[in-house]
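Only one protein chain is missing; all other protein chains are in place.
The chains carry the letters A, B and C, assigned in the order they are written, with residues numbered from 1 in each.
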Amino acid sequence: MTLALDLLTIVGVSAGCFFFVAGTVGLLRFPDALTRMHALTKADNLGLGLIVLGLLPQAAGLGHALKLVAIWLLAQVSAAVASQLIAGAVLRQRSAIWP
Amino acid sequence: MTFSLVRAAGFFGFWLILTGLSLADLAVGILAALVAMRASLVLLPPGQWRPRPLLLLRMALRFLIQSVLAGLDVAWRALDPRLTMEPGFIVFQPRSPPGPARNAFCAITSLLPGTLPCEEDANGDLLIHCLVVSPDVAPQLASEEALFLQALGGRPDHG
Amino acid sequence: MALGFDISLAFLVVVLAAWTIQVHDTYSAVLAFVVFGLLVALIWVRLASVDVALTEAAIGSGVTGALLLSAAALLRPTESTVAPPGAAWCTAAGVVCAIITAGLGAIALLLPDPAPTLAPLAAANLPQSGLGNPVTGVLFVYRALDTLLEKVVLVLALVGVWSLAVDRLWGGIPALWPATCPDSTLTFLAQLLPSVGLMLGIYLCWTGADHPGGAFQGGALLTAMWLLVMLAGVRAAPATGLLSLRLLLVAGPTLFLVIGLSGFAIAGAFLAYPPGYGKPLIVVAEGALTLSIGVTLGLLAAGPAERAREP
Partner (left out) sequence: MTSTDIFALCATTLVGLGLFGIITNPQPLRKIVAFNVIGNGVFLLFGVVAHRGAAAGLGADPVPQALVITGIVVAFSATALAVALLLRLAKQTHLLTLEADDGSDGDLS
């Protein structure tokens, strides 16, 4: 049983790291600021979710597990809002240069 | 009244997550929950929404799957050597009234596959940046929004 | 494995610091400084000082970052007017700084072994205070005078900032640039997050007696939430002349001072706690201090009054 749980952790955390790497690759390869925001928010959100999922079996009790989930939710809200704020700022800057 | 109580109970639940069950923490927890409820009522007064728990749960599940798809989609595009995408903007006319409901919908949209709301123009239309521009995006968003409004319990034709 | 992690962490921190110093654009420098602060907080975790890590992340990186970012945005138009110093001057400065770094490094590596420490003393006397967190113990029992004076420094700094307002605006409203779009997702965040942040602030303050956390960390969280609400334009910044605001500012230090003075009567010394009442008194003082610190830090970041008070 412990082995299965550890295996879940290893798989979850590795998959999470993979998505973080993919998000970073997107950040470097995508052509402009707006497409990069897609890469960062969506891939990192899934990456963090998978890491949290992987860490759940290692949590000492329900309280700890729920704390981990709360971290993910808060990060998700902040990622969603921050990406839109940056996108808005990019657009305003563009329209200032090419009105 | 019941609405405030539901919020206070939610905050108290959050406190229990933070501290665990222990008697000494409970008094402070109740105080903290009341403070948080007061703040949340001041900042976000209850509207005329009647949230439906079951529909909300279904939407949360759908959103979870969609955000997994969004992550996969972006990761695939980033790692694909051909870098296939046709970025561009679409204009979306939201049916949700301006305010918390529309803002919440924007926040959800930014985590759905391929869409990122950028700004709201003078007519209240949303400018949405898409990784792949296609005529399917707007109807898809409209159906997401209808689900969202249904779960919130508002009338979709409102506003 | 752990050593490899530490080396890459230290390397990243140094690179970010160099970037902060050298990059041309001030705004980018400040952004790099914020990331730098967060990574320094990670170093604090590696140095087994979680209380400091929380403070560094919240105040050293977060609130300082917000303050510096707004200043960088305001000063951007004036940036290009300044000429950099010549190459000879930079080389000389570089040599001097390298010598200082090398000297400090040698001293740091040649520190006496075993290191002198007050940890056993602090640990042995901790049970008397009823607290579980040794850092809170040091802050509120052994070095309580430092902590009290520090609150006074915070208030004095705020008096200094406020006195930079033009005379006729004294007691007016600080200029926090409001959000660019009146009703946006930022508004939503400012409506949703503060209640959760308030709970976390109270939690950090309350748990600080026994676990990492405390008045500074909790107060900084309150500050962050308040700044968010003001910046999103959900609530306006308060007039600095408001009596209730000023009472909030001094409530924490005053209560702490009263507890300290009453120590003369009930425990025979300034800032002494009667046996058995240490923890409750400290928790009460910490609660009031958290509120005062939160308000003070927020007003420090908001700056002097720049608009007249509405009559």
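Operating definition for what follows: a residue touches a chain if its C-beta (ideal position, glycine included) is under 8 Å from a C-beta of that chain, and two chains touch if they have at least 3 such contacts.
Nothing here was measured: the structure is a model prediction, and the numbers come from that model.
**Student:** Which shown chains does the chain we cannot see touch?
**Tutor:** Result: the unshown chain touches C.
**Student:** Among C:29, C:239, C:267 or C:308, which residue is in touch with the absent chain?
**Tutor:** Answer from the full complex: C:29 touches the omitted chain.
**Student:** So which of C:189, C:249 or C:300 would be touching the chain we can't see?
**Tutor:** C:300
**Student:** Which is it among C:37, C:172 or C:278 that touches the chain not included here?
**Tutor:** Final answer for the missing-chain contact: C:37.
**Student:** Touching the missing chain, which residues of subunit C?
**Tutor:** 2-3, 6-7, 10, 13-14, 17-18, 20-21, 26, 29-30, 33, 36-37, 40, 43-44, 46-49, 51-52, 55-56, 59-60, 63-64, 67-68, 71-72, 74-75, 78-79, 81-85, 89-90, 93-94, 96-98, 100-101, 104-105, 108-109, 111, 115-120, 122-124, 134-135, 137-139, 142-143, 146-147, 150, 153-154, 157-158, 160-161, 164, 214, 216, 293, 297, 300-301, 303-304
Here is the rule we use: only the chains that are shown with their structure count from here on.
**Student:** How big is the gap, in whole Å, between where the Cα atoms of subunit B centre and where those of subunit C centre?
**Tutor:** Centre separation, subunit B to subunit C: 32 Å.
**Student:** Mark out which residues of subunit B touch at least two other chains, giving numbers and ranges.
**Tutor:** 14, 18, 106-107, 110, 117, 119
**Student:** Name the residues of subunit C that each touch 2 or more other chains.
**Tutor:** Expected reply: 181, 184-185, 188, 192, 196.
**Student:** Which residues of subunit A touch subunit C in their complex?
**Tutor:** Interface residues on the subunit A side: 74, 77-78, 80-81, 84-85, 88, 92.
**Student:** Spell out the residues on subunit C that touch subunit B in their complex, using ranges where they run on.
**Tutor:** Per the stated touch rule, the residues are 181, 183-185, 187-188, 190-192, 194-196, 198-200, 202-203, 206-207, 229, 234-235.
**Student:** Per the contact definition, I'd like the list of subunit A residues that touch subunit B in the complex.
**Tutor:** 18-19, 22-23, 25-26, 29-32, 34-35, 37-39, 41-43, 45-47, 49, 61, 63, 66-67, 70, 76-77, 79-81, 83-84, 87-88, 90-92
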